[in-house]
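Below you'll find the structure I mean.
Of the protein chains in this complex, one is absent; all others appear in place.
Chains here go by letter, A, B and C, matching the order in which they are written, and residues are numbered from 1 within each.
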Amino acid sequence: MNRRKFLLLSAVAVAGLTFAPAIKPAFAASKLEEEIKKRLGVELSAIKETAEIKLTAPTIAESGANVPITVEANIPADKVERLWIFVDKNPIPWVTDVKFTPQNGQVFLSTRIKMGETSNVRAILQLKDGTFVMATKEVKVTAGGCG
Amino acid sequence: MKKALFLGLLAIGLVGISTAQQKKQPAKQPQKQAAKEEVRVTPEEVRQVLLSGFEQDPKFLWKIEQDESQRICSQYPSMEDMPPQAVQKVIELENKNIKYPQWGIYWGDWKEGKKLVESARGGRFASYGFSDRPTDRGGNCYACHLIEKGVPGGTMGPSLAGYGKRYEITKENMNTPESLEKLKTVYKIIYNGWHAFPCSSMPRFGYHGVLSPEEVMNIATYLLHPESPVNK
Amino acid sequence: MRKILLTSAVFGLACAGFLGYQAVKAQDQELSPEEEIRLVQEFNRMIAEGINPGEIWAEIGKEAFKKYNLDKCDFGLGPGKVEGALAQLPRYFPDAKRVMDLETRIGWCLQQYAGMTPEQVKKFVQQCWGKSQCMGEYDAIVMYVSMASNGQKFNVNLKDPQVKRMYEIGKQIYYARLGPWDFNCATCHAGQKEVRIRATRLWSADRPGEAGQAVSIFPKYLVRWAQPMTMHYRYSECMRQMRWPGFEPHSDLAVALSTFLYGTANGTEIKVPGIGR
Partner (left out) sequence: MATGTAILRVPKEAQKGQVVRVQMVITHPMTPPRRDPQTGQETPGYFLTKLQLFHNDQLVSEMNMAAGISANPFIALPLKADSSGVIKIAYEDNRGGKWERTAEITVK
């Protein structure tokens, strides 16, 4: 094997390594991306993750019929327009959206959602300045009981 | 005929159980025996209360008639407390309660086995609204075992992930007498686990006719076959 | 040249595939079954926060209680008195000449004061069995009466020989291996080792306090069916899963099991309704 061939080979191998993991999630999330584009008017890739949103959800849910989620944000309520909840792999990824006003005093939501299978849950905040931020948590949905 | 046998066994068993209990308890738990002195419950009383609790449908009532092994096992809340004679007795009884498929031990169809392993519905009867049918077949194995990777399973029984690999069964050696002997061992455990593990939690699927010998063979194949997803 | 490209591409993909597999495998293996049991318990704590939907049944139950003349029903503390009733049941009732638990007593009173036949009572009890989203008046009555004992501790009088007799029978039945699947109650609910059935952690009569924790939250709201489950429905479901014959609610079998379980739970605080899968 000459040097040129070796370089080429390793370059392609590296390309395979770096792209393959990126391709898979993007492919799986396409339905979600469509939904987010439709409802929010932005690309999912344009939404940044932030530590200012605290999304609490179980790591393992014994039942997908009732997954408890709580969203709490450090961003003042008067800067926030709406909170959106999405579940990546649900048949309809959009779950709910809540409009907040300064009268809320805080951005907070606690509820129970349905999840068809193991998936990410996303809490996306639509801010008054037209930007979006989000928090993500993976919930593993299992089955319980005697069947 | 079968019913008569059951009743006969029951009668023998009832006598057996009461004498066994009388013999056993003073030696083992003298304090508890003293406390129980004031309230004594006979096996017949227990039986009457049990009978009161079920719909009097002759199609199903036979289910609560115990066989001798069940009667022995009922005496010991914990298997570790079983005296060696009782262990021996159950092993002896249950070794007689194993039948094999008409064609002997052979590699069955693991795809059929997989269906039976996954179905939770077998053996339940139609009642109050649930959609079970008496014809449903299955072993509900995932309730107690972890089997295929990534499928949620229970931990009451040991994990069966990669079971065939653990038995070192490969495509090349699967038809050797050693491998077929391993297949037979697994067949026997599923057909009637009590022959090796007396009073274990696992139902005696074959003995009770919950699964036919061929069905048990297919499940054993599913667990051991090198092409089965269990061993991927 | 083309051949090299092909092989390198295959190599690259294989590497990526392998890495992907490794990542998945690492994720799967990160959690042992014991850790998973902990996380499922965490889930159960989270669904217990907030308002329990089962409380809505208590509101309906309060009205149904009057509608069916149950204010004449004596649960052992005087006619119509429900506060603390659950804590001291099962007990012996001379008027019925039987030991009765809460649900059996409600059934007896429905016959006495609401003019129901035993068949009507059974239908009333089983109204929501095997269903989901079902709002049954019976479940509501049991919920209302049970919630009136919240905060009190179980105090079953095991010194009463009649009660003690049922306790002993219940205990023997708990360990009786029956039916075509060789189960007893202890198959799932005994032993020191913490195990789960599928993802559900099983409580054990052998681990201190767990029987109490298990029964002190009944009736329990089940999220998978979106309705509460009473104790007798729980017995019935267990027996169906054990492949035993069809269960008769309000039978002596139910009372014997209740006496054993609630007697074992003595001293545990009542917290109704519970919530679970």
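By our rule, contacts are C-beta pairs under 8 Å (C-beta built on N, C-alpha and C of every residue); 3 or more make two chains touch, one makes a residue touch a chain.
Given the structure is predicted, the values throughout are model-derived calculations rather than measurements.
Chemist: Name every displayed chain that the left-out chain is in contact with.
Modeler: A, C
Chemist: Among A:Ser45, A:Asn74 or A:Thr96, which residue is in touch with the absent chain?
Modeler: In the complete complex, the chain left out is touched by residue A:Thr96.
Chemist: Which is it among C:Leu77, C:Met135 or C:Leu158 that touches the chain not included here?
Modeler: Missing-chain contact among the listed residues: C:Met135.
Chemist: What does the interface between chain C and the hidden chain look like in terms of residue numbers?
Modeler: So the residues of chain C touching the unseen chain are 50-53, 55-56, 59-60, 132-133, 135, 140, 223, 226.
Chemist: Which chain A residues would touch the chain omitted from the figure, given the whole complex?
Modeler: 65-67, 77, 85, 87, 90-92, 94-114
Quick note on the criterion: only the chains that are shown with their structure count from here on.
Chemist: Would you mind telling me which chain pair, A-C or B-C, is linked by more contacting C-beta pairs?
Modeler: Of A-C and B-C, it is B-C that has more C-beta pairs in contact.
Chemist: If you average the CA atoms of chain A and of chain B, how far apart do the two points sit, in angstrom?
Modeler: Each chain's C-alpha centroid was found; their separation is 46 Å.
Chemist: Hey, how far is the Cα centre of chain A from the one of chain C, in Å?
Modeler: The mean C-alpha positions of chain A and chain C differ by 35 Å.
Chemist: At which residue positions does chain A touch at least two other chains?
Modeler: As it turns out, chain A has residues touching two or more other chains at 142-143, 146-147.
Chemist: Residue numbers in chain C touching 2 or more other chains?
Modeler: 197-199, 241
Chemist: Within their complex, state which residues of chain B touch chain C.
Modeler: Residues in contact with chain C: 36, 38-39, 41, 45-46, 48-50, 52-55, 57, 60-61, 63-64, 66, 70, 73-75, 77-78, 123-125, 127-130, 142-144, 146, 149-150, 152-156, 194, 199, 201-204, 208-210.
Chemist: Quick check: in the complex, which residue numbers of chain C touch chain B?
Modeler: Checking each residue of chain C against chain B gives 28, 33, 37, 126, 129-131, 161, 164-165, 168-169, 172-173, 175-184, 186-188, 190-191, 195-199, 202, 236, 240-241, 243-248, 251-254, 256.
Chemist: Report the residues of chain B in contact with chain A in the complex, numbered from low to high.
Modeler: On the chain B side, the touching residues are 120-121, 140, 142-143, 152.
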